[in-house]
Structure formats: structure tokens, C-alpha cells
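Here's the structure we're looking at; comments come further down.
Heads up, one of the protein chains got dropped from this complex, but the rest are sitting where they should.
So, chain A:
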Amino acid sequence: MTADETEQKQLLDLLLAVAQRDREAFRQLYQRVSARMFGLCYKLAGQKELAEEALQDAFVQIWHNAGEYHEDRGAPLGWMITIARYRTLDLIRSRRPLKSAGDDMLNQVADGRWGPLEARLQQAGATALTGCLEQLSDTQRDTILLSYYRGLTHDELAHALNSPIGTVKSWIRRGLMALKRCLER
């Protein structure tokens, strides 16, 4: 068993105990994974307060829904991270103005929060997906990674990358499908 498999097995045991309403297991689970989950929430939200709220909601949700986890959902850590990520995106979007092309957003683009993704993230992301990201064009890869790590919508990506929205949509769509073909190989 690799170190990762051992860890996933331990997380699975904790999650099963949480499904049985074991509070101590829940506390241990939080200690084991909260920093990794919070790292992503923080990266996505770009601010501590919202990231904390998302993490808090995510764990409340994990407590209630632990019984719904099953192996088709992927590894336990991935399942929990997915919950935290969706929750962060929900919070970000509910707090942004509905009309997305407001001044606030243009300022945020200008201050660099949505600037090009750090090279480190790009590289590490590529390794994680078994080299498949490298097979995409630069724009396909950037739009996918900016959506994943920064939670940018089509509108926001079009602003950030100074490209028409239709073009951005097609980069993402084609990029994702190319990624899938590669991952399935």
C-alpha cells in the first residue's frame, strides 16, 4: 500500500465512523484534512472570511452527508474537497453583484488578483492530471486552471484574458473534452 492509499483508507474509516455519528472521528477528520481544504477555499475566495465560512459550511455538510459517500464518488479526500469547493463558489457568486461587468470586477482584474496563474500551480496541476494538461493548448489549459483555482466565470475569464466570451467558452469546452479523451486513454 502506498502512503496515499494508506491515508485514503484511514480517511475512509473516519468518514464511515462519522456516518455513524461519531463525534470524535469527526474531530479527527477535521484535523487531518481541514488545512488542505482551507488552502483551496482560500485560493478560490481570495479572502479569509469567506473561505472560513465556506470551510465551516462544508464540514457541517460532511457531518450530515457522510452516509452518502460511496466509492463511486472517488477518494474520500476528493469528495470532501469537492464539497468545500462548490460551497466556496456558491458563496463567491452570491456575494458578487448580479450584473457581472461592474466596476468592482474591473478593479479586481486590474489589481492582479485574476492575473495569470502562478507557474507553480500550473506545473503541479499538470503533474496531478498525469501529464494530460500538457497536451492542451496554452489558452485551453489556462482557462481551465483559472476556473478551477480562481472560480472565474465565463464573463470574468473574458475580462481577465481580454477575449470574447464565445472564444473563452470554446477554449474551455474543447479543452475539457481533450482532457477527457486523454484521461480515458
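Following the convention adopted for this analysis, a contact is a pair of C-beta atoms (placed from the backbone, for glycine too) under 8 Å apart; a residue touches a chain by one contact, two chains touch by 3 or more; residues count from 1.
The criterion applied here is as follows: contacts and distances are computed from a predicted model.
For the omitted chain of this complex, the UniProt record lists the protein as "Anti-sigma K factor RskA C-terminal domain-containing protein", which is one of "Fumarylacetoacetate hydrolase family protein", "Anti-sigma K factor RskA C-terminal domain-containing protein", "TonB-dependent receptor" or "Rod shape-determining protein RodA". Chain A meets the missing chain through residues 21, 23, 27, 30, 34-36, 38-40, 42-43, 51-52, 55-57, 59-61, 63-64, 68-70, 72-75, 77-79, 81-82, 85-87, 89-91, 93-94, 98, 120-121, 123-125, 127-129, 144-145, 147-149, 151-154, 157, 172-173, 176-177, 179-180, 183.
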